[in-house]
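Removed: one protein chain of the complex. Kept in place: all other protein chains.
What follows is chain A.
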Amino acid sequence: MGRASFAYDFPHRNLLSAGSLNPLDVQMLFERAGEHFERNREPNKKLDALKGLTQINLFFEPSTRTLASFELAGKRLGADVVNFSAGNASTKKGESLADTAETLAAMNPDLLVVRHQSAGAAAFFADVTGISTINAGDGAHEHPSQALLDVFTLSRHWGEIGGRRIAIVGDIAHSRVARSNVSLMNLLNAEVRLCGPATLLPPDADRWGATVFHDLDAALEDCDAVMTLRLQRERMSGGLIPSEREYAALYGLTHKRLEAAKPDCLVMHPGPMNRGVEIHPALADDPDRSVILEQVESGVAIRMAILEMVASRAPNMRYEDDR
């Protein structure tokens, strides 16, 4: 199978934020991801849609699942994939990030997948290099591929997510996953609820197009899905919450708590989980409720679709027909 050709002309050279997408983009990505999702369950998963292209996964922050997911996605599409775990090493040696970006650009990759601890870093790479860039998480700003895989997972269960009620629970203030998900869910007309202690909710979060709750039981009422976020333990030392025990008691997701939601309410988590803190282990592992592993599976498929779509607009892309 050669390069994919698409009925819809995907307009984005980069994927930097979920908010930059339109509903047609999302539909197109989901259709393609659906094909990959099925194929990924077959013995022969390999395609050559990105054959000859080089994809650099540039991770300045530690990551296991996102990096593995993008690596698998690129390899299944036939790209040459290089993982570059920078760990901020070059900038520690006095090099600016612009220098790092230009150095990488000189190696002529076709796609950059960037994770960085600073908001705006992925856009920065796209600007400096002119290379098609996918944001794999920039500080507390955005994580668009995570939001796409989350919504894709839901849409596989429901078809459309429009009109559904979804709660996102936990450390919203520091969560790029929450920001991207709110954008995408708003775009697709879902009703979004944000819930957490006031110290973990950004000011004016009610202006994001979501309703804000501090009481989890109230937030879960009649929800179709709930996504609980990882509580980063370093937040506790900053005095944002009194203790892990209190957080688990007030905001930890359990079967009992879930009774307020709809009977078939789906449970999500972007991972990695703190079992027993933000989610009870029995709920995380409940196959009737939890779609957490399905999110991971969806991740590879959606990232394959993203890589393909973005590559179709990449400046260095040469279509077979053009040769």
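Descriptive notes on the structure:
Here is the rule we use: contacts are C-beta pairs under 8 Å (C-beta built on N, C-alpha and C of every residue); 3 or more make two chains touch, one makes a residue touch a chain; residues count from 1.
Here is the rule we use: contacts and distances are computed from a predicted model.
Not every chain of the complex appears here, and the one that does not is recorded in UniProt as "Dihydroorotase", selected from "Serine/threonine-protein kinase RsbT", "Peptide/nickel transport system permease protein", "Putative binding protein" or "Dihydroorotase".
Remark: the omitted chain is touched by one listed residue; of A:Leu15, A:Leu97, A:Ala190 or A:Ala284 this is A:Leu97. Taking the complete complex into account, A:Arg179 is the one of A:His36, A:Arg115 or A:Arg179 that touches the chain left out. The chain not shown here is touched by just one of A:Pro144, A:Gly170, A:Pro202 or A:Gly252, and that residue is A:Pro202.
In the full complex, the hidden chain is touched by chain A at residues 91, 96-99, 116, 118-121, 123-124, 128, 138-142, 173, 176, 179, 202-205, 207-208.
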